[in-house]
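All protein chains but one are shown in place.
Here is subunit A:
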C-alpha cells in the first residue's frame, strides 16, 4: 500500500515537470527572451502568476523552460551512461575473469575515485561553459555506475541453468548477452536510471549555479538561483522558487525510483515484509 503511494506521488511530481517542460516548447505564459524592464521585480499577480525577475521576465515561464534545460541535460547524461556503461558491463560479465573484465572494472574504479564535481568543473572550465559540456561532464560519471550495475546483474544471471541451456544450444556469448541477459536486467537499469536522472538534475543545478552550465539566454534553475542571490534581501521569492522546483523534481524522481525498486525487485519486497 505504502509502496504504491510512494510510486504514484513520485510519478505525479515527475509528470508535472515533464509536462511543463514539454509544454514550454510550444507555449509559455510569457516570452522568456523578451526583457521587460518596466515590469521588473513584480510580485505574484494574475498576469504574472509567480511574479517577475530583475529583467521583468515571468518567473513561471522561466521555471518551465528551466525544467526543459535540467531534464534535457540529465536525460542525455543518463543516455551516455546507458549507451556506454551497459555494453561495457555486459562485456565484462560475459568474459568474466578475463583481461577485458579486469580492465573494465579497474577503469570503473578509477573514475569512481575522482571527485565527480571537481572533474565536472574542470571539464566545463577547459572546454568552455555550455549545456553540452555539462552533459558530457555529468555523463562520464554515469558510465561506471551503469557498467557496475549491469555487470553485477549479468553475473548472477550467467550462473543460471537456462543460460547454460542456451549455451549448450549453441548460442554465442554476444547473442546470449543481448537476447537473454539484457532483457532480464532492464528492471535494474530502470531503477538506476531514475536515480542517476535525479543526481544529474542536482549536478546540472550546481554547475549552472557556479556559471559552468547552460549559458544565457537559456534559462536554467541553477543560474536563476545564482542571479537571485544578490537580491535575496529584497526579493526572497526569486531565490526560493527555483530551489523548490529542483527539490520537487529530485524528490519526485527519488520517490519514483524507490517505488519502482520495490515493485520490480522481488528481493527487496521480501526483505521489507
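To be clear about the criterion, a contact is a pair of C-beta atoms (placed from the backbone, for glycine too) under 8 Å apart; a residue touches a chain by one contact, two chains touch by 3 or more; residues count from 1.
Methods note: contacts and distances are computed from a predicted model.
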item	value
Options "Amidohydrolase family protein", "3-methyl-2-oxobutanoate dehydrogenase (2-methylpropanoyl-transferring)", "Peptide ABC transporter" or "NADH-quinone oxidoreductase subunit M": UniProt name of the undisplayed chain	"Peptide ABC transporter"
Among A:49, A:122 or A:174, the residue in touch with the chain that has been omitted	A:122
Given A:23, A:103 or A:232, the one touching the chain that is not displayed	A:232
Residues of subunit A in contact with the chain not shown	2, 109-110, 113-119, 121-123, 125-128, 198, 202, 205-206, 209-210, 225, 228-229, 232-233, 236, 239-240, 242-243, 246-248, 250-251, 254-255
